[in-house]
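Below is the structure I would like to discuss, written out as structure tokens.
Omission of a single protein chain aside, the complex is shown with its protein chains in their original locations.
Going in written order, the chains are labelled A, B and C, and every chain counts its residues from 1.
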Amino acid sequence: MLIVMRHDATDEEVREVMDLVRGQGYDPKPVPGAERTAVCVLGNKNPVDPSPYESLSGVLECIRVTKAYKLVSRDTHSENSVIEVNGVRIGGDRMAIIAGPCSVESRDQLFKTAEFLASKGVKLMRGGAFKPRTSPYEFQGLGEEGLSLLGEVRSQFGLGVVTEAIDHINFDVVEEVADIVQIGARNMQNFSLLRRAGKSHKPILLKRGISATVEELLMAAEYILTGGNANVVLCERGVRTFSAHTRNTLDLSAIPVVKKLSHLPIIVDPSHAAGNREFVIPLALGAAGVGADGLIVEIHPDPEHALCDGQQSLHFETFSRLLDQLP
Amino acid sequence: MLIVMRHDATDEEVREVMDLVRGQGYDPKPVPGAERTAVCVLGNKNPVDPSPYESLSGVLECIRVTKAYKLVSRDTHSENSVIEVNGVRIGGDRMAIIAGPCSVESRDQLFKTAEFLASKGVKLMRGGAFKPRTSPYEFQGLGEEGLSLLGEVRSQFGLGVVTEAIDHINFDVVEEVADIVQIGARNMQNFSLLRRAGKSHKPILLKRGISATVEELLMAAEYILTGGNANVVLCERGVRTFSAHTRNTLDLSAIPVVKKLSHLPIIVDPSHAAGNREFVIPLALGAAGVGADGLIVEIHPDPEHALCDGQQSLHFETFSRLLDQLP
Amino acid sequence: MLIVMRHDATDEEVREVMDLVRGQGYDPKPVPGAERTAVCVLGNKNPVDPSPYESLSGVLECIRVTKAYKLVSRDTHSENSVIEVNGVRIGGDRMAIIAGPCSVESRDQLFKTAEFLASKGVKLMRGGAFKPRTSPYEFQGLGEEGLSLLGEVRSQFGLGVVTEAIDHINFDVVEEVADIVQIGARNMQNFSLLRRAGKSHKPILLKRGISATVEELLMAAEYILTGGNANVVLCERGVRTFSAHTRNTLDLSAIPVVKKLSHLPIIVDPSHAAGNREFVIPLALGAAGVGADGLIVEIHPDPEHALCDGQQSLHFETFSRLLDQLP
Partner (left out) sequence: MLIVMRHDATDEEVREVMDLVRGQGYDPKPVPGAERTAVCVLGNKNPVDPSPYESLSGVLECIRVTKAYKLVSRDTHSENSVIEVNGVRIGGDRMAIIAGPCSVESRDQLFKTAEFLASKGVKLMRGGAFKPRTSPYEFQGLGEEGLSLLGEVRSQFGLGVVTEAIDHINFDVVEEVADIVQIGARNMQNFSLLRRAGKSHKPILLKRGISATVEELLMAAEYILTGGNANVVLCERGVRTFSAHTRNTLDLSAIPVVKKLSHLPIIVDPSHAAGNREFVIPLALGAAGVGADGLIVEIHPDPEHALCDGQQSLHFETFSRLLDQLP
């Protein structure tokens, strides 16, 4: 950490800073500059908390130099992590495809979708049984009934199932059925849930929070890895900005940035970003362009009558067109 | 809801929209315009889901007219709700003051703070026992030990205790000790936790999520009220924007807007917004100016050595000065 | 426009609204709903100003239905506009490539770059002579000397020149040399400059403002088209959000959205978005994926010694690699 002193800091103030550094067991190194002095903190093994220093008189600001995450960092694990689920390698050379409805609505809807996906060679199916919804009056998912339908589809069509857990109680039942347990954007900093995911033996799909920085996303994954579960797939799904022409602003630059900082694979959800099926294909192709490791796409046999997010779900034929266009 | 048709929508497309409206049991009313036609949806009791319409050909956009929340709305409850805790009326004529450390660190720290607050006539004390932290390597709170210290302070100094629950398991133990259970910004859309709060007999302090709209904040409160708990205090604590001169951008305009839309009281947390104790007093006075119902402020007997958020905690003497300056 | 009345609006208040609509020469049409009444305004040729209505008692909000732009709209011109410059068709089937230094620094730098571009078959060269800089202490460009170097390069290498005008005085001299006059992001709502551009006989490259909505970008283009110049190329170059891992957040979703709303071509600047050359190639390929009509890329013979934005400029060999990777 670097502690930058004010322009007019006195020698006494600099000395107090250095004393506090020593008092915390670190080694202070003053760096006099043209306009102001800075003090480097050396000898720390973990990130130094800037709070006590920021409060001292004469201190302008504290600048952290070391990143706060370790296990997810490419510094500590230089090759790409590849997570293999149901024969699909996420993080490998080919884009992994996950598709399915926003939520499980009925046996008919789910089986139609599963049959279609199987016919297209898609091996991973999404479908929510527990749905986090902004309003208490909206459809909240079929719950355990939905899970059991997913289990049937799984054995009948040989599809890997991706479905969301929304608290650490339903995590137990979700984990039994799911091949990948999803943690949604709203729960990216639900640390109890992240700790539960860290104890799971199933891979986790961790979606970026709606206003999370890349660093916060990596820190959330760090919670899971510190718990012992290294099988984490990250997901960019758009962030909230002033810009309202899509439901969220898809931040495709996060893909190369995450791939530089971390060894974990990262996929893209163009459906939640677009919020409108017209823009799903261009965003999916854009994701392929920036080097995403995969896509998670909403499809529905009859989007006009979907109980959730129908306007952003692709018809089967449109999704087939997307598959054809992917590189 | 208003369904706006495209400029070049055909009569056939308008008819399909009207058929779907009727099929859903509502009454369509076409409104021909100079440039385009719109169809009003009438006869609905709850908000209409726009999804099926947005997917129809010829539809430009769907505009919701009715707000999605009811119980929290001033439309349904025109007088201010006043929530009385430990003799303090939140939402009444005077600003309610809650103060205390970010987290409970030790008996000594907590008792010093409690004694000080009691001496100043402040009747509500904050202090976190379970702390949601961005990094797994940061101090996570004292947990149940912290709660038991809060319980002691409560009986010894007659202070009402405000402390956070971070999942629906620790909600049970938090609820026993707390006079007000806090739901933090990161959990504002943790719907399992909101539902648990709805069954509580204790008042809830619900903080606005870091990028939540006012409507989403009110919808989160609606989850609690629909569960049967009408004692909800809202809290503005700054939102995330491009602007980085404070930790979060305090959105004081949310205060009069919430007070217009809802009967619930709303207080302000200037400490988390500022992220720096230098700016806490001006923001607190600004909150008083816009008409906030109260303040929740971080103070610490020795902020330089706080384990959490020390740089934004006020020294006791500074807090005394703030109390003197409040109207 | 739709005027939505409050829940408790009186008949008298509705009548006042309708009277005002009639008083402004339009035709009011009341639409009674389950919870509230709305009044549609009919018979207007141009967008109706909501201000007078929003002030009336009993009015909840006014919702505009008609978009404010006309000439740039695909509603009024359904085929793509193709703008041909120096043999390059912007908006046609192939991506148009513009490349060159951030700013013209010297004859040597410019000629090296021009020679390289010519050797690669790139026909449009960027290079700033007048530079808008955040600080008055930063390099402000070579001004007219830079323009004259651009003119030399233009005739010697047969390159079309893209360079920026920053006020309506230097627009005159820029216009003489440039094949495309650029209006930068900071000037997207400099309406004097837009009006000047509207009188120009040269195509305009209009960059999206750093926090402009797509609608504002189209309105800015509308200023140019209303002045008589229909040759406008739009450019997405990243917007300002909370997210700081790149210099700006490249909003690639703007490409399909603009192409739906407008007939104008839109290209992407991955260099200013990334702010770091490491991420330029992935963003450029992402732009190709979403269907951008072209790219404007910063390159430099010696980026380490560039006077401006060197960290985001590609070396020649990296740019060659990008050209090879483009579809």
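Methods note: a contact is a pair of C-beta atoms (placed from the backbone, for glycine too) under 8 Å apart; a residue touches a chain by one contact, two chains touch by 3 or more.
What you see is a predicted model; the values in this text were computed from it and never measured.
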{"item": "Omitted-chain contact residue, chosen from B:L56, B:I255 or B:V297", "value": "B:I255"}
{"item": "Selected residue (touches chain absent from view) among B:G23, B:G158, B:G228 or B:G291", "value": "B:G291"}
{"item": "Options C:S106, C:S148 or C:Q189, residue touching the unrepresented chain", "value": "C:Q189"}
{"item": "Hidden partner interface residues of subunit C, rising order", "value": "20, 46-47, 50-52, 54-56, 68-69, 132-137, 166-169, 186-187, 189-193, 210-211, 216, 219, 222-223, 226, 240, 276-277, 303-306, 308-311"}
{"item": "Residue numbers in subunit A that touch the chain omitted from display", "value": "2, 4, 7-8, 29, 31-36, 38, 40, 42-45, 63, 65-66, 75, 211, 240-242"}
{"item": "Touch residues of subunit B, complete complex, unshown partner", "value": "211, 213-215, 239, 241-246, 249-257, 260, 273-274, 278-279, 282-283, 285-291"}
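As a working rule, only the chains that are shown with their structure count from here on.
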{"item": "Between subunit B and subunit C, centroid-to-centroid distance (C-alpha), Å", "value": "38"}
{"item": "Between subunit C and subunit A, distance of the C-alpha-averaged centres to the nearest whole Å", "value": "31"}
{"item": "Mean-CA-position distance for subunit B and subunit A (Å)", "value": "25"}
{"item": "Junction residues of subunit C - those touching two or more other chains", "value": "211, 241-242"}
